[in-house]
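Would you mind keeping the following structure in view while I ask a few things?
Removed: one protein chain of the complex. Kept in place: all other protein chains.
Order of writing sets the chain letters: A and B. Residues in each chain are counted from 1.
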Amino acid sequence: MNKNDDKKYIYTATTLPIGDIVEAGTASKFYTGDWRVKKPIWNSKKCINCLTCWIYCPDSSIKLTISDIKQNIINGIDYKYCKGCGICAKECKLNAIIMEEEIK
Amino acid sequence: MIKPISSRGTIVAKTGNEIAAEAMRQIEPDVVAAYPITPATEIVQIFSQFVSDGIVKTKYIAVESEHSAMSATIAASAAGVRAMTGTSSQGLCFMWEMLYIASGLRLPIVMVEVNRAIAAPINIHGDHSDTMGARDSGWIQIYSENVQEVYDNIIQAINIAEKTQLPVLVAMDGFIISHCMEIAEIYNDNAVKLFIGEYKPTRYLLDIKHPYTLGSLDLQDYYFEHRYQVAQAMSHANKTILQIANDFNNIFGHEYHLYEKYKLDDAELGIIIIGSAAGIVKMAINELRSKNLKVGLLKVRVYRPFPREYIIKDLAHIKAIAVLDRVDSCSGAFAPLYSDVVSALYSEGITTPKVINYIYGLGGRDINIEHIKSIYNTLNKILLDKEEQYNKINYINLRK
Partner (left out) sequence: MAINDTITEIRWHGRGGQGAKTASLLFAEIMLRTGNYYVQAFPEYGPERMGAPVQAFNRISRQVITIHSSITSPDYIVVLDPSLLEDYNIIINGFTINSKIIINTSLSVTDIALKLNINKNNVYVVNAREISLKTIGKYIPNAPMLGALLKIIGNINLNQALNSVEKKLLEKFRNKTEVIHGNLNAISSAFNEVSR
């Protein structure tokens, strides 16, 4: 439904861009966090910042920040986009991410 | 003395395939991806020689199938360059799903198609079964009667495709035209390059400053609108095609319309036909006119979009019409051209012409002047109400 910038705008055949074109970056306007059934919980105490979860996350929902020594470190999970697929939890060797039942 | 019409022209003797390759050399598309198939092989064979000799700067992609040929052409066109291909018969069939993608994505691809029957039984000769099957795929279809028309149509097709943002298929009859050496006039390279101009796509995938997604999922929400857009573009394309034909005539002195009328304006009996057999009808008309028979021809050049609103004006006064299809729809009903003509007439409330359907020339079966004369003879009987059963499909030169 979200063809372009405005999610609520419904195009007609006249206003719709021709040739099945969708502007780039529209995924950022689509909050897939709505889909989540199970929620990943990140434990900063267990995490060693190996970034394995960041590599695997299909929705770019592992938030990063720069540490004091200018390295990328994990800074939590972006629940706006996280679908709750559980790949991060599965891949984390230290159980620093666990999946919990989502309570909305 | 055979003289070129245009001051930019030279007279040559070339086959349909040779002249198609010549047109492609002058157009010099950025990408050609093709897979050889009889009788279209020579087109890409000759063109690939131009590439390897460094005569053209085209990137030639040798692919392993027609499906890949069309896929690569689509990708190149989407990336923002002029892309062409050529095929025939089973090759076109193998491109099938990609044809709809080319039109749905509104890519101005030009394809040279050599008409050939479809197996089984296997047959390499000319009929329109291949392109007629693709008539609803959203491709503009332009048919050529002779070698000259092949050349002129391919050049015009570039402008038509880029102006309408629809893919264009230029067809010629397999062997009958593709392998027939004839006199034609070709224009100098600069004149052709000037006519087609430089390709400037409005949007293209490799424009990294303005990125976009092409070919996303389109469900109940927008698919309908997108296909409607293709249909609308198609129904508006006639005007563009006429405009380009007019420009072409102004520069090169060769006249083209959506269809050609031959002694039709005062005719009582008319034949409607597509492709190379039109020339035979013209000969028959010349002969019958000398016997004071009011006979005429309407040769469809642009079959898609079907020139519905134009054609009816020129047919309304005809008393009996034979529509000749070089394809059988195997539908239990009538063949494609007949159905289009009759629905065009009927939708405008024109019900006076008696219209009869003939199927001819499947698998390259010969059609000659005697066959055409016998059709006019039948039309004459219909006119005099001596032929009752005109509302059935008739077959020419078939052993029943």
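Points to keep in mind about this one:
In this section, a residue touches a chain if its C-beta (ideal position, glycine included) is under 8 Å from a C-beta of that chain, and two chains touch if they have at least 3 such contacts.
Nothing here was measured: the structure is a model prediction, and the numbers come from that model.
Judged over the whole assembly, touch between the missing chain and the shown ones holds for B.
Considering the full assembly, B:283 is the residue among B:283, B:316, B:333 or B:398 that touches the omitted chain. Interface note for the absent chain: among B:51, B:124 or B:191, the touching residue is B:124. Across B:76, B:111, B:205 or B:367, the single residue that touches the chain missing here is B:367. Those residues of subunit B that touch the chain absent from the view are 1-2, 11, 13, 15, 38, 124-125, 145-146, 173, 175-177, 179-183, 276-280, 282-283, 364, 366-369.
Here, only the chains that are shown with their structure count from here on.
Centre-to-centre separation of subunit A and subunit B, using mean CA positions: 51 Å. Put simply, subunit B touches subunit A in their complex at residues 104-107, 165, 203, 211-216, 218, 221-222, 225-226, 228-229, 232-233. On the subunit A side of its complex with subunit B, the touching residues are 1, 3, 11-13, 16, 18-26.
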